[in-house]
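Only one protein chain is missing from this complex, and each of the others stays in its spot.
Labels run A and B following the written order; every chain starts at residue 1.
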Amino acid sequence: MRKIVAIVFLAIIGFYIISIFSAFQFGDKYKGVSEHYVKEGIIENRGANLVTSIVVNYRGFDTLGEVTVLFLAATGLSFLLFSCKCEREFKRIKSSLVLRTATDTLFPMILLFGAYIFIHGHLTPGGGFQGGSVIASGVMLLFLSFRSFHPNHKTLSTIEVLAGISFAGIGLLGLVYAKSFLANSVLPLGQWNRLISAGVIPLIYIAVGLKVGAELSGLISDMISTTKED
Amino acid sequence: MVIILEYFMIFLIVLMIALALFAIKTKDLLSAVIASGFISLVASIVYLYLQAPDVAMTEAAIGAGITTLIFVVAVRKTKGREK
Partner (left out) sequence: MIFFGASLLLILIGLYGALVKRNLIKIIIGLSIMDTGINMLIISLGFVKGGTAPIISLKSLFQKNSLLVDVSKIVDPLPQALVLTAIVIGVAVTAMALSVVIRMYSVKKSIEIDDFKELKW
């Protein structure tokens, strides 16, 4: 009975999705705001990566909101898990020698790669969200291989707070020196396709990268370290 | 070359749908978690074909890495097996 009701429900939803999206021509020429982004974005922002200039500049306020949602979810998770009197009887097994040796070699390289991704966010594919998640997956490797590993939560939250404040501060500077929040005319735009170019976009993406990396590492740490050790 | 790539995409899509059905049907929660992580990995290859390298990087690092780990930890903490 439950399955029949679910299938009828799914058929209705599927019908409406098909009838909405059959009005779109897939692969059609886009109009409106995306056309402006593609045609003028590289001239207005001097960043080679158009996705970065949309995420950080045109929709920068939206990105600030998303980072806030991430922060709230991480806070709620640690509140739920640490106020819990869950039994902590699960053991973390000692990992193998191969994993530990590989982690020793690979972890600095993963950190360096993550930093490379978010510093070059305006030139190549990548940016703050990608670099931050690469750094968090490096921290995840540390958790998997050393069973008594604990990151310093004070340091993580300090990085998080400083990165968030600098993001909002750069936005407020735009309000002071130009006419809108997060406007890209505080710093000179520079030359196209150089590392130091595109105004404040690299600075904001570095702040986003550090914030996302610290937040996701804290989230993984909260999930794992509420299990009892040895 | 282009035709080979299109057939490969069709293969990947069939693989994704089969994995999704397996993840819903199976009784073992750990297998379901691994299957849903594999869906994310295949999806990142599809994003690369759709000319979205930024999204592909995010999906590969987050969907296949961090989400799978979080699910595995939750399954282990709840001694999960579906009745």
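Convention: contacts are C-beta pairs under 8 Å (C-beta built on N, C-alpha and C of every residue); 3 or more make two chains touch, one makes a residue touch a chain.
The structure presented is a predicted model; accordingly, all values stated were derived computationally and were not measured.
A.B. asks: What is the set of subunit B residues that contact the non-displayed chain in the whole complex?
C.D. replies: Its contact residues with the unshown chain are 9-10, 13, 16-17, 20-21, 23-24, 29, 32-33, 36, 39-40, 43, 46-47, 50-55, 58-59, 62-63, 66-67, 70-71, 74-75, 77-78, 80, 82-83.
A.B. asks: So which bits of subunit A touch the chain we can't see?
C.D. replies: Contacting residues on subunit A, toward the hidden partner: 2-3, 6-7, 9-10, 13-14, 17-18, 21, 24, 26-27, 29-30, 33-35, 37-39, 41-43, 48-51, 54-55, 59, 62-63, 66, 69-70, 73-74, 76-77, 80-81, 84-87, 123-125, 127, 129, 133, 192-193, 212, 215-216, 219, 222-223.
Just so we're on the same page, only the chains that are shown with their structure count from here on.
A.B. asks: What does subunit B use to touch subunit A in their complex?
C.D. replies: 53-54, 56-58, 61-62, 65-66, 69-70, 73-74, 76-77
A.B. asks: What residues of subunit A sit close enough to touch subunit B in their complex?
C.D. replies: 49, 51-52, 86, 90, 117, 125-127, 129-130, 133-134, 136-137, 140, 144, 216, 219-220, 223-224, 227
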